[in-house]
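Below: one structure, written as structure tokens.
Every protein chain of the complex appears in place save one, which is left out.
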Amino acid sequence: MIYVTRRERFCAAHRLVRDEWSEEKNDEVFGKCSNPNWHGHNYVLFVTVKGNQNPETGFIVNIKHLSKIIKEKVITKLDHKNINLEVDFMQGKMASTENIVIGIWEELEPVINALGIQLHCIKVQETENNFVEYYGN
Amino acid sequence: MIYVTRRERFCAAHRLVRDEWSEEKNDEVFGKCSNPNWHGHNYVLFVTVKGNQNPETGFIVNIKHLSKIIKEKVITKLDHKNINLEVDFMQGKMASTENIVIGIWEELEPVINALGIQLHCIKVQETENNFVEYYGN
Amino acid sequence: MIYVTRRERFCAAHRLVRDEWSEEKNDEVFGKCSNPNWHGHNYVLFVTVKGNQNPETGFIVNIKHLSKIIKEKVITKLDHKNINLEVDFMQGKMASTENIVIGIWEELEPVINALGIQLHCIKVQETENNFVEYYGN
Amino acid sequence: MIYVTRRERFCAAHRLVRDEWSEEKNDEVFGKCSNPNWHGHNYVLFVTVKGNQNPETGFIVNIKHLSKIIKEKVITKLDHKNINLEVDFMQGKMASTENIVIGIWEELEPVINALGIQLHCIKVQETENNFVEYYGN
Amino acid sequence: MIYVTRRERFCAAHRLVRDEWSEEKNDEVFGKCSNPNWHGHNYVLFVTVKGNQNPETGFIVNIKHLSKIIKEKVITKLDHKNINLEVDFMQGKMASTENIVIGIWEELEPVINALGIQLHCIKVQETENNFVEYYGN
Partner (left out) sequence: MIYVTRRERFCAAHRLVRDEWSEEKNDEVFGKCSNPNWHGHNYVLFVTVKGNQNPETGFIVNIKHLSKIIKEKVITKLDHKNINLEVDFMQGKMASTENIVIGIWEELEPVINALGIQLHCIKVQETENNFVEYYGN
């Protein structure tokens, strides 16, 4: 088993808010991340796949294909968007990095599987101090 | 002359838009940066000051004081904010990185001067591929 | 299972030395790391926790709480300190990065568990070329 | 079990090509990576070993010894070389990062084992956007 | 005057060699950089332009246009190429980073000037430890 990772990036706006909570409660739990006027991040996404080598190419996956799939399925939906308002797979969910990695996993897993390899990990870095990883369930 | 630089960070939402232009024109000039639902960045700010050494401390400036000033005058206004809607020194201006460096310069210059040193450069990195520097006029 | 990682930093002095060894033996094994006048590093600490999502917040852990705990339990003990002389959980141990990660694990594990989540990994980077990871025993 | 990682670097030329394929097929599959005049990279290598602590030193491995072994067994063979033409353990293989991590694993595993510890992972970063990891088979 | 910098990257092969010198002399002066089988790097290019703000956009230059120009004029010529053999503006010159920054300056200056702004600096990073800057003559 060999693991191949591709890094991609997206810049997006979001906020953390629970509508049924008061403004005070949102502020207490989420602090400045709850600002109603939004804020944003340069998110960094790492997609790791695993599998056996193609005997002809020596590849697990052609990284150009992997990059193209990630861009089409994920980056175009997230980049320069508002995660709360505009991203179909995030509707009805808190716009936390935890939910972003799960959402990206669900978008990518069937397409990655169709290539005959497996999705291993989705990692999203929100700032230089915080990142979240998901390995499926 | 010795130059001392302090790095600080802020995460913010913004968009590039010219109200008197049509949506098509805004889209043509600013592309996805004009998204009406906002997007955002992890901005990185570098403040460079210059001056002569304090003979007692060996410092140009006590970097803890410099950091405190930058946080009070600039970071609290920008961090987890919407640059177009919420930042006083950006009102009525395009929320471009060029205007952000000028705005930060104007906020910091009088306070830096009051310390007996000079502001030398404001640098703001918007993404890993783009940054803007301003040395005053 | 989702994994959340927080990065924190501490600057500290240390040396590697075995008191019962001669200076020559210490020098042979530990080289310049054994300098009796100390040296130091900008250590970078990565704390990874795992658990299930809080259904209300979408969080594994509120990262601000996690950061506060790490600062109180670990960073205040290590930052701008002498690891050999001043850090309670390092007393009587070689000040190697291996022992630092174990020491930090033991400081953090009970407090992390008390939050209803699990400590997964302590990673400490000593220089850009060296890091150590510990997953508990 | 504690994991210790050492980072080393090598700059090398390579190309991806399958001799029995036509130029068109090579170009279609490998694109610009197939350029007959070569191209190159600043490869970054991370070698992770695991084991129990030496009770006298607090080390899993003396990182200076580990670095020396990696340089002697791997870096001198790869650095400022042509991977396709000059690296003995890559002869007859596609010069993909997947094959490079396997090749480095096979070079290092016996020497690491001889130290009484285990090789855990070989990671090679080809560009800031791509890396490959191998944990043995 | 405001300065805007765009980062781009190219991966290329090269060697340092002076044909009229013996192999020994080349080896003595250029060391492993003279390997006849080539080696390569992940070069990082920083292009800095300066000028006055466009009153309508707040830009010195539309960074998307700047990136497009750099890619068309420079990156397509260098990326995944052999600098000694395939890059028109490097023919007859030593493939040193010094000559690369001069060559890129000459390619870009007329096109940048045609935008009504000025080229300020070409910086090329060859490895994490070496970079060269050129401000024109």
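The letters A, B, C, D and E name the chains in turn, as written, and every chain counts its residues from 1.
Throughout what follows, a residue touches a chain if its C-beta (ideal position, glycine included) is under 8 Å from a C-beta of that chain, and two chains touch if they have at least 3 such contacts.
Since the model is a prediction, treat every value here as computed from it, not as a measurement.
Asks: Where does the absent chain make contact, in terms of the chains shown?
Replies: Computed over the complete complex, the missing chain touches B, C, E.
Asks: For the chain left out of this view, which of E:Glu56, E:Glu72 or E:Glu98 touches it?
Replies: Per the contact definition at the top, the residue touching the missing chain is E:Glu98.
Asks: In terms of residues, what is the contact footprint of the unshown chain on chain B?
Replies: 1-8, 53, 56-60, 62-64, 67
Asks: Tell me, which residues in chain C touch the chain that this view leaves out?
Replies: Per the touch rule, chain C residues meeting the hidden chain are 9, 11-14, 32-33, 35, 37-42, 79-82, 85-86, 127-128.
Asks: Pick out the residues on chain E that sit against the missing chain.
Replies: Against the missing chain, chain E presents residues 16, 18, 29-31, 93-99, 101-102, 128-135, 137.
Methods note: only the chains that are shown with their structure count from here on.
Asks: How many links in the shortest chain of touching chains run from chain C to chain E?
Replies: 2
Asks: Using the contact definition stated above, find the chains touching both chain B and chain C.
Replies: A
Asks: Given the pairs D-E, A-C or A-B, which one repeats the contacts seen at C-D for over half of the pairs?
Replies: Going through D-E, A-C or A-B one by one, only A-C repeats the C-D interface.
Asks: Of the chains present, which has its C-alpha mean closest to the combined C-alpha mean?
Replies: Nearest to the common C-alpha centre lies chain A.
Asks: So how far apart, in whole Å, are chain A and chain D when each is placed at the average of its C-alpha atoms?
Replies: Going by mean C-alpha positions, chain A sits 29 Å from chain D.
Asks: Going by the touch rule set out above, which residues of chain D reach two or more other chains?
Replies: Correct list: 128.
Asks: Which pairs of chains touch one another in this structure?
Replies: Chain-chain contacts present: A-B, A-C, A-D, B-E, C-D, D-E.
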